[in-house]
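Mind having a look at this structure? Questions to follow.
Removed: one protein chain of the complex. Kept in place: all other protein chains.
Letters A, B and C mark the chains in the order given here, with residues in each chain numbered from 1 onward.
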Amino acid sequence: MNLKYIGKDKESKRVIDLGDNVKIGNENFTIIGGPCSVESKEQISKIAKFLFEKNVKILRGGAFKPRTSPYSFQGLGLKGLKYLKDSAEKYQLKIISEILDPRDVEKSIDYIDIIQIGSRNMQNYALLKEVGKFNKPIMLKRGMNATIEEWLMAAEYIALEGNENIVLCERGIRTFDNFTRNTLDMTAVPILKGLTKLPVIVDPSHGTGIRHLVSPMSKAAAAVGADGIMVEVHFNPEEALSDGHQSIDFREFQELIDETKKIYDCIY
Amino acid sequence: MNLKYIGKDKESKRVIDLGDNVKIGNENFTIIGGPCSVESKEQISKIAKFLFEKNVKILRGGAFKPRTSPYSFQGLGLKGLKYLKDSAEKYQLKIISEILDPRDVEKSIDYIDIIQIGSRNMQNYALLKEVGKFNKPIMLKRGMNATIEEWLMAAEYIALEGNENIVLCERGIRTFDNFTRNTLDMTAVPILKGLTKLPVIVDPSHGTGIRHLVSPMSKAAAAVGADGIMVEVHFNPEEALSDGHQSIDFREFQELIDETKKIYDCIY
Amino acid sequence: MNLKYIGKDKESKRVIDLGDNVKIGNENFTIIGGPCSVESKEQISKIAKFLFEKNVKILRGGAFKPRTSPYSFQGLGLKGLKYLKDSAEKYQLKIISEILDPRDVEKSIDYIDIIQIGSRNMQNYALLKEVGKFNKPIMLKRGMNATIEEWLMAAEYIALEGNENIVLCERGIRTFDNFTRNTLDMTAVPILKGLTKLPVIVDPSHGTGIRHLVSPMSKAAAAVGADGIMVEVHFNPEEALSDGHQSIDFREFQELIDETKKIYDCIY
Partner (left out) sequence: MNLKYIGKDKESKRVIDLGDNVKIGNENFTIIGGPCSVESKEQISKIAKFLFEKNVKILRGGAFKPRTSPYSFQGLGLKGLKYLKDSAEKYQLKIISEILDPRDVEKSIDYIDIIQIGSRNMQNYALLKEVGKFNKPIMLKRGMNATIEEWLMAAEYIALEGNENIVLCERGIRTFDNFTRNTLDMTAVPILKGLTKLPVIVDPSHGTGIRHLVSPMSKAAAAVGADGIMVEVHFNPEEALSDGHQSIDFREFQELIDETKKIYDCIY
């Protein structure tokens, strides 16, 4: 595996600095929260306020949504990014949101602090090369059927263009088992930490697809050495326009933070 | 599964008409041949001449290559398309070649008769929507881990933009078994023929990754009702810049045509 | 891969001789038919009579049934084998039936012409060693997640005990796709024929789990070089105690024989 960039100097772990003392990597356990999709100004504002009160610093929310069916809700697009930006400024949050199209990168870049490359696009090399040209942190999610090597080579595509501010996100792989939406591969975390200098985040929401499994898998992520988690949270999961069954509510999110931090503090 | 466009009127099987009496679908068994990558003007010309002599009408060849590693040969790009076009004109062939980037569609379109969407991009919705806007046949390869439903929904993305000239190409899925590069899912052929009106092509080269399995799987494709096969052929597979181990040589290609046609003729 | 027994002298293809001029392997394309489970004397007799009339020489039927749930129908056991034997004698058929327990081998052996080792027991080494001690043909089905190597090593366990009368049966592997019950790996056929001297049979009934896919996959099996097929047939599939959705009826079975033979004759 030729990891010329992301495998270089791997002892000096890379810290992604988002400004205002918000960092991913090394001595931090970062919790990222937010809805699956940006649905309205009010929805995002309400969730942003909650995260602010809980001292969570990074807000997730999909504006460009990759959906299996062209007949499903496709997201609010640029308008969604503006809603995110408004709430983020009000509540001093950083924003992570997915970009699907290389032609959208430049016009979206002022609204986003971390560009997410989603599972379906992990090997979309045109997109990887495009985001590699900007000096903006990237979260690269694992493809549903990507081997460790394919995933790291995809990160190398970004780094080769000049952008080494990459966070890897394990979000579950596709297996024969259909009890959960995906099979969260927790072993990927120590493997990636051993092979690269990049921070690793776990997404237990997509990784399981089942609300009551989000908290135990978040604890496992902390124990196994991940640099943080990204969790779908909504004030009313039942009403969410997408992925409500895997979103947790505000009370559950509070418990998850408490329990996960307890494990993290216990190790470090 | 909402197959509003590709599932409509499925008894009236769609025939993709490439002009000059070259067609895919219905009473034809189409053989597409060519190298994995366009490597030089001479290479393409030599292979095009061979195909012409064998009465093969469609030439494949990758100009934009999606490679796992950024350090592997990435293809000749637009120059490669020009080489393809030159040879195709000389030998009266139609061209199929892959496009990776939505920004490349418009400038490539005059060089290509069928735009290939590769496995890694099956759910690259920006690309699907872009190619859907043109009136040019599309070959949509199955994603390595795509379910039948996801694959058909991806085709529906293209059709919804106005382009129903779609050919589906089974090219193997990823399983636990590593004896072959992929596991060719031959059952997909009758399933797809039952659910849609679209022609279905089988790619036994990527589907197996092993030269001596290309011919038996081509025969199986004919028997199971596929509308054709797409096969990697090279005058010297050992020297190919990519995928030489799964390419067959000219003599093997001749045998494959003979044997496959025998089965096809036997059924129809 | 150490295939000391089954890989030896592989050019001289092994023919399994069941007596009365019934053979599997080499210049034969064997069709095996029968119900999933033996349900009653009348049921088996009716199906045996039909097979006799169609010139099919081998009757399948499960007496000891391996079922996922202990609450599902577990088969008639030895009584079922007796029903099979009665009908087989009346209609001059050979019998294949599954044995699950090494303690059942000896007492069942007079009722069976081919002992089937099912998917779940492909690596049940106690059972493999036991059946290897008898001079009775064995059909070794592929495990649901067995690699080619594991499957052949399991056959080698039997051969090492002294019994080389082994038929391999491809019956589908487990993948992420759930459109079909299993993914029939047709490529296994030429691979196995290249590595061993053993005959290879395809089971399109378990391999797909869907009635209307049995016929196309049987044709693919003939085209790809299999030595035969094993198909579930029932006079009234809707009433079958197990696997009715993948069983075909008498009319469909007749068509399947005709179409499959046409392809086979066309090749040889």
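Annotations
The rule is short, and it goes like this: a contact is a pair of C-beta atoms (placed from the backbone, for glycine too) under 8 Å apart; a residue touches a chain by one contact, two chains touch by 3 or more.
This one's a predicted model, so the numbers in the text were calculated from it and none came from an experiment.
The chain not shown here makes contact, within the complete complex, with A, B, C.
Note that of C:Met144, C:Leu195 or C:Cys266, the residue touching the chain absent from this view is C:Met144. Across C:Lys8, C:Lys79, C:Arg103 or C:His212, the single residue that touches the chain missing here is C:Arg103.
Note that of A:Val15, A:Leu78 or A:Ile263, the residue touching the chain absent from this view is A:Ile263.
For chain C, the residues in touch with the chain missing from this view are 2, 4, 66-71, 100-104, 120-121, 123-126, 144-145, 149-150, 153, 156-157, 160, 174.
For chain B, the list of residues touching the undisplayed chain reads 145, 174-176, 178.
Contact between chain A and the absent chain runs through residues 145, 147-149, 173, 175-180, 183-187, 189-191, 194, 207-208, 212-213, 216-217, 219-220, 222-225, 262-263, 266-267.
Operating definition for what follows: only the chains that are shown with their structure count from here on.
If you sketch which chains touch which, every chain touches every other chain without exception. At the centre of the protein atoms shown, by the Cα-centroid criterion, sits B.
With centres defined as mean CA coordinates, chain C is found 35 Å away from chain B.
Shown for chain A are the residues in touch with two or more other chains, namely 145, 174.
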